[in-house]
Each structure stands twice: as structure tokens, then as C-alpha cells.
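Removed from the display is one protein chain of the complex; every other protein chain stays in position.
Chain nomenclature is as follows: A and B, assigned in order of appearance, with residue numbering initiated at 1 for each chain independently.
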Amino acid sequence: MHLGVCYYPEHWPRQKWESDARRMAELGITRVRIAEFAWSRMEPSPGRYDWAWLDEAVDTLARHGLKIIIGTPTASPPKWLVDQHPEILPVAHDGRVWQFGSRRHYDVSSPIYREHCARIVGDMVRRYGAHPAVIAWQTDNELGCHNTLPSYSKAALQRFKHWLEARYESVDALNEAWGNVFWSMEYRRFDDIELPMQTPTDANPAHVLDFRRFQSDEVASFHALQAELIREHAPGRDLLHNFMGFFTQFDHYAFAQSGLDVAAWDSYPVPRTEVLPLAEADKHRWARTGHPDVSAFSHDLYRGVGNGRMWVMEQQAGPVNWAPWNPAPLPGMVRLWTWEAFAHGAELVSYFRWRQYPRAQEQMHSGLNAPDDALSPGGREVARVGEELRALALPSDAPRTRAPVALLFDYEADWITQIQPHGADFDYQQHVFEWYGALRRLGLDVDILSARADVSGYALVVAPTLPVLPASVVEQAARGNGHWLFGPRTGSKTEAYSIPPELPPGQLQTILPVRIGQAESLRPSLRPAVSFDGVEGWATRWRDHAEPGPGAEVLARFEDGVPALVRRGRVSMAAACFDRAMLQAVVARSVRDAGLAAHALPEGLRLRTRGALRFAINYGDAAQPVPAPPGATFVLGGPTIGAADVAAWIER
Amino acid sequence: MHLGVCYYPEHWPRQKWESDARRMAELGITRVRIAEFAWSRMEPSPGRYDWAWLDEAVDTLARHGLKIIIGTPTASPPKWLVDQHPEILPVAHDGRVWQFGSRRHYDVSSPIYREHCARIVGDMVRRYGAHPAVIAWQTDNELGCHNTLPSYSKAALQRFKHWLEARYESVDALNEAWGNVFWSMEYRRFDDIELPMQTPTDANPAHVLDFRRFQSDEVASFHALQAELIREHAPGRDLLHNFMGFFTQFDHYAFAQSGLDVAAWDSYPVPRTEVLPLAEADKHRWARTGHPDVSAFSHDLYRGVGNGRMWVMEQQAGPVNWAPWNPAPLPGMVRLWTWEAFAHGAELVSYFRWRQYPRAQEQMHSGLNAPDDALSPGGREVARVGEELRALALPSDAPRTRAPVALLFDYEADWITQIQPHGADFDYQQHVFEWYGALRRLGLDVDILSARADVSGYALVVAPTLPVLPASVVEQAARGNGHWLFGPRTGSKTEAYSIPPELPPGQLQTILPVRIGQAESLRPSLRPAVSFDGVEGWATRWRDHAEPGPGAEVLARFEDGVPALVRRGRVSMAAACFDRAMLQAVVARSVRDAGLAAHALPEGLRLRTRGALRFAINYGDAAQPVPAPPGATFVLGGPTIGAADVAAWIER
Partner (left out) sequence: MHLGVCYYPEHWPRQKWESDARRMAELGITRVRIAEFAWSRMEPSPGRYDWAWLDEAVDTLARHGLKIIIGTPTASPPKWLVDQHPEILPVAHDGRVWQFGSRRHYDVSSPIYREHCARIVGDMVRRYGAHPAVIAWQTDNELGCHNTLPSYSKAALQRFKHWLEARYESVDALNEAWGNVFWSMEYRRFDDIELPMQTPTDANPAHVLDFRRFQSDEVASFHALQAELIREHAPGRDLLHNFMGFFTQFDHYAFAQSGLDVAAWDSYPVPRTEVLPLAEADKHRWARTGHPDVSAFSHDLYRGVGNGRMWVMEQQAGPVNWAPWNPAPLPGMVRLWTWEAFAHGAELVSYFRWRQYPRAQEQMHSGLNAPDDALSPGGREVARVGEELRALALPSDAPRTRAPVALLFDYEADWITQIQPHGADFDYQQHVFEWYGALRRLGLDVDILSARADVSGYALVVAPTLPVLPASVVEQAARGNGHWLFGPRTGSKTEAYSIPPELPPGQLQTILPVRIGQAESLRPSLRPAVSFDGVEGWATRWRDHAEPGPGAEVLARFEDGVPALVRRGRVSMAAACFDRAMLQAVVARSVRDAGLAAHALPEGLRLRTRGALRFAINYGDAAQPVPAPPGATFVLGGPTIGAADVAAWIER
């Protein structure tokens, strides 16, 4: 378990670097990320490089025993490059070109920009790849941030045509797959195809889905170009990208295949809670702590993306600047978030940033130090974590233990339901997040995995929804021993964005014989009632009208007779979205069926196991008894934990 | 009374056509609409036609005794035509060009596009015009749908200048009419005039109104071009367009003059209720049935547009895809809507569509059959209607009986109040709809007519508002025997979009001497109280401050003394918008004055007479006694009707 920090030496006078490095080490920090966004300092004019300052920064940090993660600066091309090649600028959905003056002003499909990226990254990695203190490389920064993905540029169009040609081979096959006979949308050759933009009404969803797949592949190949150079010239170093939690513009599982050792992610629990589509009451309740599942969800997701290896590259350490409102976190939360990350398997928690920069866009984003060099409240909490870590001396790598429950997450599912939400408030991430929360409130550890993952060995596999149902899921559900719980909209689409010929839930019918004759979205006021396991609840947002076939057991029905929950053997399907209590009851039933022990936790309390350690994390605003077995040995805290506090004990 | 269906043979393999036709006939369907949107199949490449498939489709349907309505495919020009002539694409208000990839991507003013439309329609009608099974022709599809009207293209500007020159003859006359001296907006010649777009603040309302009139004329002449070809080559066939309910981008009464035998319209009660500006409580209450007046309103309107002949070309038959939320209709509603349409005089109710197409934009729009060919819930209700119709054997044509009440509807009134709503929530259609509902809740049949119609013989004429008051209205009100009830904003504008010199209500003052000294719009919280006929109500949205002249009787005053309802003889004016109860009281007074018998109906119940038959239609959620006379002979249902059910009896 390492502490780290994001540091921008180029923002500060050189005379500060030495004391900064010393104070980092004193605080217990061992890892420092540098260099991202510094292109204009590495190459102030075309072809004129200045590495001296970076050499000195690297050496200064190294002298204090700090290990370095170098970020490539490709998220912010300098002005001279934009002036030389304005065609590298990205294009918005309405055809307008995004301009220089902030960041991410580049088109991921631009061949010219890719050339320049390869050049600067190649130069960097040849210079620092073998430096003993440089232990890892990060490509770019938060790919998918802001509005520049997808880019509707000429370059994107050209590459999209080739991508389509490679996928479909003949334009007839494409017309057939997309159903272009509808509304005379047929193309005569690949070259006739355009980007799905500025159409009077919705573009063909199959067109849009393929465009999003293409863009996802573009992001991966943009990363791969840098990854190959890093692999070549920085052998043995960790390769990573810092993903942003809850960003789904590209498929992270596919991206990870393009070269990645660690899934690093940027964790901002308070603003994330403000901007997620949560209920207003939840946004209020967790305004100073972040929602108790919001960090855990991304930890569990990125642990899967990183094939077990997960870092927090940027950890919120105080008030930030980018949400509609930016309150100060409750005292204790920076320490809590840190321990929570470790509990979920993080190898590193790195704070953003060393010192608040008093100028430019992020001047209201706090760091471990105020601009006047005094430790911020968050910085003081980090000092405490540093001491605790020193006292504990735990191993950095998390044991690769498997959780009892796997939850299947699918990036395409998000795109598909964005393209045709059908109900205005259907949000894939919110939906999955609710299901995840239901499991977590039962005290269960969860692994979030790709819908294509091997899930053998899990007692329970939960798929909140999988519009496109991979054959491997049906096969595993058919032959394994685990229990499965599927949600609504499952199997509702083919790979080509059409309704499957056998109707939803598609091939799931081979093991759970139900036919979804029709489906409906529900305005918030429309709440078909259902009673189950003593809970009086209702459907919300979506309802599949399931017609059970032979052997399908209807466990619950809505008041109008429509089935709410159907099951055959180990496989169940919830045919609607539910209110919180009913969803909890439905999930609890599958947990029980799977023979798992569940603890219904009080509000705000969460549990998580890392190796031999079991952690209790208290997001609530009152002290709570810890559900540790009698006689447990505590290594953090004790049998009662206060608000914004954590405890850990050795589980027998 | 015929049942019909919309069918797209080009979506399905040929081997299905035969069984589709057979099953249609079995269901009681006698009419099939085909061919709209199929341009890319009729002319796959420029000048290369393929009629074989359509020949076969027509013959297959005909073989099963089905009569065919052919739609022209001009709502979706194929890609090759767009590539040859990108200038046919329409232009949005912000100057951006709408692109290929959905539908309606054409500029109604484009001379090139009109040429190509004449060519393809000419070819079609010469081929199928004399086919004995082809009994009707529909032009284009839902003109005005999506955002392509008005189009701000160069072609539109050119034709607008000529339209203005024809209307005003001299630019001085135009400057005077528009009041262009205001803000130095004067033009020196017609050629200087631009489209009313992208002005820093509001464009001149007279400029905008003339542009909307011009666009309305353009739509009519676009239709006329096709209508003339159809008249020439398909003599004796019905000519129609399928209007969309609640679309007002062009003047349907004027359009009907450009060549129309039947006003067909597309009826989607559930999504329409969701998107109309109704109160949230109403949207919730009628979420699964549609508002009880929403279909009836369009039936009564289009019966007037079609000069007595009205079809439902597309009838919702299950959940659709295009509203913010798309719930399943309550069981029984598809049958109810069908009988309701017949009760209001429809000759044909044609469902959209035969079978749900599992691909492309409308894949979540249900049909009579699911994609797997099983009848949908709606399809099963249609089967029942088919049996009922067979049993009843009623004539197809509705008797041309006149309702006791005429309600005047005016498309320009909608444009005028959109251009300067003055109050943010003033919506012409909502306003008229409320007045219509007040009449309907009293059990009255209503004819909705053009403000220029001859209304002699009506006991009561209601004009919810007529900003521009036609001279013919004043004349008829002055000399007839009927009673008249006018609403607020009446006579508030001249034809040239200015305040009339005598102030509102303009020439109405000659028969009802009031002067509207000032008018005000009211924020929702501002509710001037008024008491009338035992009802305590309030004004909402709008209040005219009427100053009564000699002979004008003030029937009700607001608490601050402003008159609410004034009358002289047979002519009354409600000088404000009211809450529902007060509006009901005001309308009921005029109904009483006119000597009409009113039945205050329970919530959700509606009545309607067709010839000798009287129908009761129950949108409510409980069984209700039918207000039939004792001993009435029921031909449908009986003296009590359940929820979502209908009854019909022979009225003595």
C-alpha cells in the first residue's frame, strides 16, 4: 500500500522542488506523478526541446527516494502545433470545431496528431525509460473527458468508413445489418456513408452504435501507439492510464487489451455524487462524504479492468472546482477514502495534487498544501494515514482473492441505452449502481467484471441488464453451479442493434423460458405495485411484460398480473426496475438462493475484505458498532467506529 | 367503417407476403397502405427503377381482396439524390444544414427536389393509378414532422421574396404594413429582405408571420404538385395526406384547398398526452389511456379539414417509441380508440403497423404483430373489433350530421401566439383544447371548423381565441340566430400583425361594445379571483382589461373590479383564461343561453353520436352507468360500461 501525489514542478520555482520532495517523503509519500500537460515546456517551439528542467525535477525527486510515474503530455498539444495543423482540432456533433485555450483540443483520429504524439512520447521514453526512479508510465490523461469524444471530423469519417468496410465487407451486408431499407437509408458503397450527425430526427441506432464502437477502438489505438513505444523503451515499467470514474465513452475492457498493466483511476467522491443522476435526497445526504458506494463501485470495476491491479491515480483531498457545488469534505473523509481504496485492493493512493495552483482553470481545486505551503485539512489527514501505514507495514500488492459475487458490467450496454433510452430517465450506470448498492448493503464483496469474463467459481452472478447477451453468458449460466440474477432489458438486442428474432431475453430463453412480448418505460409517477417477501414496492422506469414458458416459476407479480420476478432453477430474471426496498428484496432472494451469508448493514456502513483484513467503513453520521466477530484483533480502530472513520481487523 | 393497416413489404422476405395478406384479411382488415419511404427500392440508383417487387406486393394484397392506399415516398429522398444535389437539404434556424441519415431531409422550397418528386410520383401513378385494387393515394408522410419546417434555405429566401412582392406589390407597402420604421428596419427593395433568423433580439413579428404564411403556402404547393399528377393519372381515387394530430406548422384548411378528398390523420393518444403541455396531474391520470379528449379533438378537427371525410391513417396499437416515456396502453384501449374514431365519423381506422420492424429507428414501436409474428396485445383487440364490425355491418361512410356546437380553430392564431406569446405559458392549442374539453364534459358533440367557415345553423359557436378576427365571423355573429362565445385575445391583431386602430377586440366592438384598454399575462402564481354561477375560480395566464361600452352587460368581475365575462345579446366574451372549473361554468352559461341540453359527465366518460348511433366511451378506471334512455337498443355493450370499454345504442 503506497501513498502518492500528483506534482507539477513546472508550475513552481526550482528553489521549491527540493523542499517539496523532502516534505513529500516526510509525509509518507513514495510515488510522484509528473510531466502530464507539460508539452509546451518540453518542446517550447517546433522541434526545439528543453529537457533540462525535467531532468532536474526527476533527479530531485529521486534523491529523496521517491519513485516516479511519468505522464505523457498528449492531452494538451501546444499552440504552435495547433497553428501548424488546425485539422488536429476535434469537431463537435453540430459541426463546430473545438478551439485551443483549455485542454483535450485534439482529434483522436487525426493521423497528423498521432504522428506528433509518437514523436514526443518516443523522445520522452527514450530519455527517461531506463531511469531507475521512473517506475511507471501513464498515457495522456482521462481519455474521454469533456466533449471531444466522439469527434465528428473528416479524419474520423475516413477511418470510420474503413472500419465499417473491415467489419461488414460488403455494403449490402451493412444495409441488411442496420436495416437501412427503413426510410430509404440504403447506401450504395461504403464511401457514401456519413457520420450520424445533424439528422432531422434520430439517426439509425445501428449506425450510431457502430460509430461509438469505432470511436472506442480509436481511443484504444491512440493509446496503443504510445503503449508500444513505452513497452519498447521502458521495459519492466508499469504501463497505465488514469481513467475517470463513471466515464464510459470507450470500452475499458477492450482498451486494457491494447496494453495496460494497471488500471489507475481518478477518484472524486464528492463532486461525482453531485453530478451522478442520484435522487436529490441522496445527493443531499452524502454531499460532504460522497455516496458510500460511489468510490467502491469504481474500485471494484477498475480492479477488474486491471486484471486485479488497481491504483487511485488522483484522489480528492479537499474541495474541488468542477461540480455545480463544491463543499468541503467532512473532516476525516480524505483518510476514510484512502483506507477504503486500500480495502478494495488499491496498491497506490495518489492525491491530486501536491499544492493548489493559484492560477488558471483549477485554482479552486485544493491539494495537500494550500498555495502558501501550509498543509490543507486534507493534507493533515494524509499525514495521519502515512503514520498508520508506517505502523502497519502491510504489503503493497493486494491478495488476488475473489469476491463471492460477480456483477457484470458492459460498456456497450451503456451506449445502447443512451442511443435509445426509450424512457427519459433510464440511465445504465444509475441502474447498475442501484444493483451494486443492493449487494453492498448486504455486506457482500463484489467483483465487477466484463460481460465476456469467465465467472466460474462465483456463487452468484448478477447482470443488472445486458441488452446484448453474449453467448458465453448463456453457456456459463447453463453449465455452471453458480446462481444468476438478470435484470430487465436483458437479451433485448442483437449485436447489430436489432430485436432478436425470438424476442427478448434472446438466447436466455434456452435456460429461462420467458418471452418478453412487449416492454414499456414508465414516467416517474407511474408505479405499478408489487408485493414480494413482505415488501410492498413498485416498478419504476421500465417493465418487461414477461410471458412465462414451461418450467418458469413466477415468484412475484404486479397488481395487474404482469410477472415481476421469474426463475427456473439457478437462473432468475427481474423483469423491471424497482424502488430501492423491492430491489433489495429481489437481490436478497438470489443471495439467499446462492447460499451466501448477508448482513443487512445500517445506513452508511460498508464492509470489505482485503486478504486477511476485514474493513468497516463508516459513511454515516453517528458512531456504530463494528460487525467484527468477538475477540477479533483490530489493526485500525476498535469495536466502535465514529462518523467518517474506519476500522480493520484480522478475520478468523 | 373499415379497418386498415400500414404495411412495408420491402422490410420482409417475399415468402412472408402471402401469409401476411391472408392473415390481414382474416383479422377483418380491408385496407392496406404501402410504399411510403420506399424510394431507395423503387429507384436504387439514379434513373434505374425496380418496380417488380412493388408489382408483386400490390398483386399479392389484391389477391386477398385487400384494397390498397399507395403513399408517395417523398419524405425520404435516397442518398444518391442528396449526393447529387446537396442543396435539397433543409436549413435550420441557426443556419446549419440538416443531413441525410433519418428522414424528412429535404427543403420543401427546393425547385430541384420538387422536380425529382414530380418524376418519381409521376412514374408511380402512371404505373398503379389505374390498378383496380389501388383505391387511394397519400402524398408524402406527416408533413411538418421533425424540425425541417420552416427551412431557412437560399431557395426559401428566393421564393419568399417573390411571395412578398406578390403580396405587397411595393416595398413601401411592406415597410408600412410591418412597421419597419421601428428600429430602422426599413428595406429599400424586396431583394434586400432576409429570412427572420439569428437576430440579436426578436425579429419583427410581422416578418415572422409572413414567413410562416409563406412556408404554409410552400407546403401546400409541394403537395399540389403531387396531387395534380395523381388527379391526372389516378382518376376517381381518393387523394389524401396523413396529417399528424396537433401539428400546426401549416394551415390545414388552406392545404385542403390544394387537392384533398379525405383528411387522414395519425393517432397516437398515449405519447401525444405525454408531450402536450397538459398539467402533470393530467399526464399522470391518463398515462395509459391518453387524455379522453385528445383523440376526439383531432377527429373533430380533421372531419372539418376533410369537409366531412376523415380517416385515421395510423392508429397506435401498443407501446410506441417516441415520447419521453412509452407505457403500454391499458388493455382495451386499442379497441376503445377504434370505436371512438368510428363514433366521431371515421370511415377507416388503419393501424400502425402490421408487424413491428426489429431494426432501425422505430424498432421499439409495436404493431399488430410482434417481430416473431404472434399477434400483439393490440393485435388481439383488433381481432375483436373485426368480429364486432362483421356482426354489426354498418355503412362505411359517416352520415354528414352537424353537431350542435361549432368551435373555431385557426392555424394563424397558433403562429401569432407562438411568435409573441407575451406570457411564457400561453399555448394556443392547450387553450383551445381546454375549451373543447369544457364542451365535451357537458356531453356535447362538437364540430371544429375554420374561422372562415359558414357556421349558419349552429346553436352555439365558440371561439376560444381569434387574434385576427375575420370579417365573416363578425358578420355571421351579427346577423345569425346562434349564440357566440369568444375568448381572450380576440380581435387583438390585424392581418398585418399590428394592434387594430380601435383596439381589441377590433371589429367585434360593433356587436359587443367593449374596449380592451390593456392586457396582461400572469405568472402561474398570480391568480386574480372571480366568482361566477356558484364557482370560486381564478384567471390564469392571460387577462384582458375590458372596458364595457353601452349595452354591454358584465356577468362576472374579478375581485379587483376588472370584468371577467361580458355579454350583449347572443354574443359573450370571456376576457381571461380560467381555471378548469370556472371555464366550465362560463362555457356552461353559453350552452344554457343557446338552449342546448348539457349532461355533466363523470370523469373519463364521453359521448358521441354517429348517425342513429350514440356511443359512450369510458376512459375512466371504474364501471359507469351509460346515459342511454330507458329501453335503448344496445348494439355494443350494455347499460353499464367498464373501464376502457365502449357502448353504443340506437338513439330514439
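Convention: contacts are C-beta pairs under 8 Å (C-beta built on N, C-alpha and C of every residue); 3 or more make two chains touch, one makes a residue touch a chain.
Not measured: the values here are computed from a predicted model.
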Taking the entire complex into account, which one of B:63, B:523 or B:599 touches the absent chain? B:523
Which of these, B:185, B:535, B:581 or B:635, touches the one chain of the complex that we don't see? B:185
Just to verify: which one of A:62, A:112, A:370 or A:635 makes contact with the chain not shown? A:370
Give me the chain A residues in contact with the hidden chain, please. 8, 10-11, 37-41, 44-45, 73, 76-80, 83, 90, 96-105, 145-148, 274, 280, 283-284, 287-288, 318-319, 321, 324-328, 356-364, 366, 370-372, 374, 376-377
Residues on chain B that touch the omitted chain in the whole complex? 94-95, 178-188, 192, 194, 196-207, 420, 422-424, 496-503, 515, 517-523, 525-526, 543, 545
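Definition applied: only the chains that are shown with their structure count from here on.
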Whole-Å distance, C-alpha centre of chain A to that of chain B, is 48
